[in-house]
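Removed from the display is one protein chain of the complex; every other protein chain stays in position.
Every chain is named by a letter (A, B and C) in the order it is written, and numbering of its residues begins at 1.
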Amino acid sequence: MMDKIKEIGFIGLGSMGEPMAKNLLKAGFGVTVYNRNKDKAQACIALGAKPAKHPCDVLKTAEVVNGPHGISSSLRPGVIHLSMSTIAPATSKKLDAEHKEKGAVYLAATVSGRPAGAIAGTLWIFLAGENKAKEKVKPVLDALGKRTFDLGEESPNANVFKLAGNFLILSSIQALAEAFAFVEKNGLSPKQAGEIFTESLFSCQIYHTYAPLLAEQRFEPAGFALHLGFKDFRLLRAAAAESFIPMPLASLLHEQLLACMAHGCENMDWSVIGKLCRQNANL
Amino acid sequence: MMDKIKEIGFIGLGSMGEPMAKNLLKAGFGVTVYNRNKDKAQACIALGAKPAKHPCDVLKTAEVVNGPHGISSSLRPGVIHLSMSTIAPATSKKLDAEHKEKGAVYLAATVSGRPAGAIAGTLWIFLAGENKAKEKVKPVLDALGKRTFDLGEESPNANVFKLAGNFLILSSIQALAEAFAFVEKNGLSPKQAGEIFTESLFSCQIYHTYAPLLAEQRFEPAGFALHLGFKDFRLLRAAAAESFIPMPLASLLHEQLLACMAHGCENMDWSVIGKLCRQNANL
Amino acid sequence: MMDKIKEIGFIGLGSMGEPMAKNLLKAGFGVTVYNRNKDKAQACIALGAKPAKHPCDVLKTAEVVNGPHGISSSLRPGVIHLSMSTIAPATSKKLDAEHKEKGAVYLAATVSGRPAGAIAGTLWIFLAGENKAKEKVKPVLDALGKRTFDLGEESPNANVFKLAGNFLILSSIQALAEAFAFVEKNGLSPKQAGEIFTESLFSCQIYHTYAPLLAEQRFEPAGFALHLGFKDFRLLRAAAAESFIPMPLASLLHEQLLACMAHGCENMDWSVIGKLCRQNANL
Partner (left out) sequence: MMDKIKEIGFIGLGSMGEPMAKNLLKAGFGVTVYNRNKDKAQACIALGAKPAKHPCDVLKTAEVVNGPHGISSSLRPGVIHLSMSTIAPATSKKLDAEHKEKGAVYLAATVSGRPAGAIAGTLWIFLAGENKAKEKVKPVLDALGKRTFDLGEESPNANVFKLAGNFLILSSIQALAEAFAFVEKNGLSPKQAGEIFTESLFSCQIYHTYAPLLAEQRFEPAGFALHLGFKDFRLLRAAAAESFIPMPLASLLHEQLLACMAHGCENMDWSVIGKLCRQNANL
């Protein structure tokens, strides 16, 4: 029988990380938190989290380490590193090998969902890596998301999937933005069009999330900041170029992101590419 | 109180029209059918439909006329023309005016759904035109679709919406195709990726329909033939050009359709653009 | 021995037509001119041109008719119609057949060059149609351009070539615009870059014409107005769609033209697409 995980080290308390850490505390786990900006850790500490001075300090108590890099120097056997940020598949592969060398386990558990989903604990989680460790972290992930999908034993799979997912999402955003510009200039309200689309052909989370944002041109506050989306697209396109996969639509989306970055929108929601569409149509 | 519709003239018995006409017969309406190729009318006649020699002959009995043009010379007051094919918004506007002149009513009732939806009577219907007539045709549309959305009193609205919807659908297809090429070259199965996408972020009809077709590269038989999709995109792009709306994604999709048309795929499903993607990636 | 052409009917006195008609007068031809706006004909009349009330009136004296349509009803044997405007290849073919029926000859003589070239008589002329007639109009064309290229006996050839040429030109403009945005944001002056390009790899008319316009963002007065370029691109894209030729670059250029049309730049030079480039880069 497997020992249950009791202690978790958690690195990164941004708009996604903070509610996730809180959900772990609520679920009864012991949580040691690290954040570059210490002030942002206070809310979690108030709920019972222990503070860590450095990323590697989260390892003092942890059986599971959630979060980014910089900790590899102090990994030890028995520790599971649950990497939830969006990184390149090649980086994931490299980290996996480094963890193995030290007897630790690297799991890629990429997530999808915006801050509201992190708060509600309804994230989608895409998990890849060693089977035994995946089973062990199940209760941890259950505290964070509504469903975890198993993508096999190769950790990069979760990263590949996540990059593909982000690409599908931004494709929907661009498509909605063009469709809305088209209907608006032809006399239909984008709001009404969006409602009908999401009650018929496109009745799913992504369209329900983005159709109203685009219809109302509401790009702040950011659910997913443009600069983060831009970073993810660079990872996607680098991976696509390395494996020689033409992706003309991804290329087009990259150009839209770039134009918005050039205009200082880096902290707006990445659906701000919809604004470009309207501007080009002089709406 | 409004008289109920009892008699319907029905023009066009293709892969969508035939099951729709049968559903009307099943619902108890009297149906007079016309099809260019007379043989194709036999199945409906066997179920009780009356044959018409010319399009205008469907008007002899009809209170509602469903289907395309060529009938306008014999329109008369009291007749409702329910136009369900995908035509240009400008054509819709012109037809509406012509019907008004003759005391007849033109309603645009564009539909979405592939043959399976037509058979099951679960089409989505997007209806625009005179309010009183819309109310009157409600029972007719209830026999054909699972829900009818009201797009106001201007008939072109239903056409604008339909063109925008087709564009959103083909955008999803292209996005899925690129995403699948990407995951496949990076070690993940498109089938598995598609299943996870449609159970999480994209759990809606369009993705449920097209993800398996693309994962299996199953482009025959056509649910929606390439040459029809190509025609619709020409209508979309003409309308976009007339109203000065740049649509770079629509433009990209048009190029994919064009390449498939050049390769003689006009009778395959329009998701065959996914094949191009794989070919360009040498998959 | 062939009779020499002495009388020419000339229709259309715009920024290209007026200097062309003047060059014909200077070369000693008798010229009857027609222009929709009669005031614009005065400068030519002052130089000896005879005025015509209607397009067909230019035919009263003409052996060669230069210019657009509307004259076909009064064509007669012996008359050569030299059509110099940019029209669809299919239209050219149809006109050719109509002229043949009446014993007249239709020659397509598309031209390239901006107003300065029309004034200097240094246009490039692309000529297609019946060989004997082509030989006969040679002195006329020599008065207008520096060189005439023979594109064979099928009149649409000259139109196909012209549309392709316009596409090549606009491609150069877009390429220069992107290159200039790139060098400028990286510390080089577009002016200097343009000078070096046109003194080395790209030492030819089109780059010499457009590099300075783009470096200085000088889009007025128009040498070739955006709305005319937009019209030509619609002809190009319609012809490409009919013959199933994917042209992704032409598609991209069409989007740029469309965005500029949406912003009310229709009377600026078509190189105004270069402004978009700068705006998207926030320059």
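As a working rule, contacts are C-beta pairs under 8 Å (C-beta built on N, C-alpha and C of every residue); 3 or more make two chains touch, one makes a residue touch a chain.
Remember, predicted model here, so these are calculated numbers, not experimental data.
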### Message
Let's see if you follow the contact definition: name the visible chains touching the chain that is missing.
### Response
A, B, C
### Task
Check the options C:L82, C:A133, C:I169 or C:A262 and report the residue that touches the missing chain.
C:I169
### Query
Taking the entire complex into account, which one of C:N35, C:N66, C:S85 or C:N157 touches the absent chain?
C:N157
### Task
For chain A, enumerate the residues touching the unshown chain of the complex.
234, 240-241, 244-248, 251-252, 254-256, 258-259, 261-262
### Query
Going by the touch rule given at the top, which residues of chain B touch the chain that is not shown?
248, 259, 262-264, 276, 280-282
### Summary
Missing-chain contacts on chain C, rising order, are 89, 112, 124, 126, 147, 149, 151-152, 154, 156-157, 160-161, 163-165, 167-169, 171-172, 174-176, 178-179, 181-183, 185-188, 192-193, 196-197, 199-207, 236, 239-240, 243-250, 252, 277, 280-282
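Quick note on the criterion: only the chains that are shown with their structure count from here on.
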### Message
Centroid from C-alpha atoms only, then distance chain B to chain C, rounded to Å. What do you get?
### Response
41
### Task
Indicate the whole-number Å distance between the mean C-alpha point of chain A and the mean C-alpha point of chain B.
37
### Message
Can you list every residue of chain B that touches 2 or more other chains, as numbers and ranges?
### Response
240, 244-248, 252
